[in-house]
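Missing here: one protein chain of the complex. Every other protein chain is in place.
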Amino acid sequence: MISLIGFLSLVFAIGINFYLLLSRYIFKFKKQRFNFFIRLSSLLTLLSFFSLMYAYVTSDFSNYNVFQNSHSDKPLIYKISGTWGNHEGSMLLWLCILSIFSFFFSFTKNIEDNFQKLTLIIQAFLHILFGLFIVLTSNPFLVNSILVNEGLGLNPILQDPGLAIHPPVLYAGYVGYSIVFSIAIAGLFQNADDEWLYVAKKWSLISWTFLTGGIALGSYWAYYELGWGGWWFWDPVENISLMPWIAGLALVHSLIMVRGEQAIKKWIVFLSILCFSLSVFGTFLVRSGILTSVHSFAADSSRGVFILLIFFIITGFGFLVFLLKEPKKSNSLNLLFINKVSALVINNILMIIATLTILLGTIYPIIIEVLYNKRISVGGPYFNSTVIPIMIPGFLLMSIAPILSWQTSKIKSSKKYALSFIILSIVVLLQSYFLNFNTWGFVGLLLGLWIILASIIAILTSYKIKFTIKFFQIINPHIAHIGVGIAIIGITCSSVFQNELDFNLSEGDEFNVNGKKVLFEKIETTNETNFQALRGKFLFNIESNKINEIKAGKNYYPVSKIITSEAGILHQWNRDIYFILGDQKNNEWFVRVLINPFVSFIWLGVILMVYSGLIAVTRR
Amino acid sequence: MNRIFLLTPLIVLLIVCIFSLIYLLTGKDPNKPPSALLNKSVPIFESSSLYNSNEIIKTKDLQNKKTLINFFASWCSPCKVEHPLFFEIRKNYPELYLLGFNHKDPTLDAKKYLKDDGNPYHFVGVDSDGLIALEFGVFGLPETYLINEEGTIIYKFMGPLTKDILKNEIAPLL
Partner (left out) sequence: MSLRFQRLLLILFTLIIIFSAVLLILYNTRENVSYFYTPSEINKSDIKINKIIRIGGFVENDSFKKISSSSFEFRITDEKASILVTFNGILPDLFREGQGAVIEGMFVNNDVFNANDVFAKHDENYMPASIKEGLKDTGYWNKKYK
């Protein structure tokens, strides 16, 4: 019953969007009527999504999708998140977010009516494409052909709070670019004045902030759930989320130039189309199962061809309009050797090169296999040694870029910066030299610290410090850059200076980690609601009076007969101590301890970036 | 010059799409391990019936007919999903011999499962220690093999069968 409601409302929503698409040519609507229909279709899509969620929450196994992916024993939160923990549901979530964005966009004021209408029509077009994809190839409302009273259970690796909220946030980022895409295309069609650039800026900031949060959540999930002690693996699934992120960053920066009246409209339109194209391409790569990935999803090549077609239509349409309706000549740039414009141009060039590098690395295996029938995998080494060096000039530049002037190539108090850079280099060099020297470690630390230091100097020397909202809006770029600096330090330390210790231990053994005594107290098994837990209990720092207890082990899920590893992590502000329980032989357990210095800095840096994204949205 | 700049994205798009399409259509799937036994003879096995331990099935018994071998267990939930399909297969292809291997299952559970959901197989062999599955190189349950008259494995599928797979991949071989 509820499945029928969901399916019908989905079909109606698509129908309304067809109607709206035709309305451009056949029936002319008044603005209010038009907005009413847009909102109605959004609400219907939402209704459809909530029907599916309702089926999950009530464990309605007459729905095939629920039967395949849920189980009545599951805790409520995972029943809810189960809605998007599978292919069909996640595509419905994608569509749902698309219509939520349309919904909010229909309320935007200060833009010309026709322009808003055209943007929403393009949104309706996207809605139809993805809606048809769902109805034709991945319908979540199929009726179960067999009568059952129990479901097959959700993949236990997906039963995790981090992963419950990761997809919606990430999708909000991906799909947010659809609005930016539609705005840019509408801008091309109408050859509108520059007003739309401000609207595009706001929406691209919103999408970018969501995307940042989504990627970070996924990365944090991988860190504590996959149990490998790493948080970024250059896995294809991660790469494809990074591409629109970097392209989106380039877009946000190129939109800054609007303020200095230096914008190249052509370039902004190009980036807007690129961001959404990369988002759809990412969906295609994940959903077609074309990639070898640890996050493997069920593959189905007919779906793959369909999404590839959608990707081709959207991107082809976008770039074709771009080719035919090329924006009229804009003002020439005030390029100097080092002023704000040149800094932003270099930033954009670097980011696009980085995006292309990742794109190439991600599709390279596909090309090689088609051409030579050889299987290859492009992993961390490739990306580390291409993307990072390409970004380094950008990192050097970003420390001072926000205070550069639009007009001249003079830098205020440039001597102070030069002096502090030299002092900092010497300090970091000495520090690295006396501890274990590592080139990447040195470069990373220096860059990170330099960005933070220069940003702080810039804040102190360029603005009067007041604690008003205005002040925080003005220094916002610096805050974002400090966030990046902190994240760089975290990334460098946790990857370059990671320490790995392996032990073979019996219950009751004591061992040393970084000079602290640790006791392997015992192994215990407990029965939880939907899984059985095997845990090794460790007591950290037993010689002090502040003993930390860490539990590491595995979970066994009887419904799906799957074992997952559960790492035990002791979080400290300057390092994480990460316990992994391995195999056992003759009651001797293999225990791996990873010391990851400054991991918390990565998350702190990301929080600062998300914060500054939010602040930037509020600024006009 | 300007045109070339504007055309570049379209050209890149075309190249990416063509390669992806070829890749998809050639059915390459990097996520599945190579199928080791395909086009080889059925491994030698011997198994007794679930219902009567004196009734034995051997590799030799599969000669001169097409056989569909399916590995299943009562504890394997995807097996439950594909189960009704075997009734359909039995109805539509009466010539085909359906051989089920009950994998690492207590006899009582297996019998109960086949009583509740029905028994589509001509013969249910017991593979309580999983040795036959090892011989076949079973990767995970359920798994299905199609064997021709000469005793060669001509098709193998991992995971639950679906109507599409039956129609597009198995039916043409029958």
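Labels A and B are assigned to the chains in the order they are written; within every chain, residues are numbered from 1.
Operating definition for what follows: contacts are C-beta pairs under 8 Å (C-beta built on N, C-alpha and C of every residue); 3 or more make two chains touch, one makes a residue touch a chain.
Treat the numbers as computed from the prediction; the structure is a model and nothing was measured.
Across A:223, A:497, A:589 or A:603, the residue that sits in touch with the chain not pictured is A:589. Shown as candidates are A:376, A:419 or A:469; the residue that touches the absent chain is A:376. Of the listed positions A:18, A:220 or A:364, the one in contact with the omitted chain in the full complex is A:364. Checked against the hidden chain, the listed residues A:385, A:514 or A:544 yield one contact partner: A:385.
Here one chain is not drawn; of A:86, A:159 or A:288, the residue touching it is A:86.
Within the whole complex, the absent chain has one touching residue among A:114, A:414 or A:525, and that is A:525.
Although one chain is not displayed, its contacts with chain A can still be listed: residues 68-69, 86-87, 152, 155, 157, 294-298, 335-337, 342, 345-346, 349-350, 353, 357, 360-361, 364, 374-379, 381-382, 385-386, 389-390, 393, 409, 502, 504, 523, 525, 527, 532, 534, 554, 556, 558, 560-565, 580, 582-585, 588-590, 592.
FYI, only the chains that are shown with their structure count from here on.
Centroids of chain A and chain B (each the mean of its C-alpha atoms) stand 37 Å apart. Taken together, the chain A residues at the contact with chain B in this complex read 68, 145-146, 148, 152-153, 270, 273-274, 277, 281, 284, 288-293, 296, 299, 301, 304-305, 308, 311-312, 315-316, 319-320, 322-323, 326, 363, 365-367, 369-370, 375, 559-561. Only residues 2-3, 6-7, 9-10, 13, 16-17, 19-31, 75-78, 80-81, 83-84 of chain B touch chain A when the two sit together in their complex.
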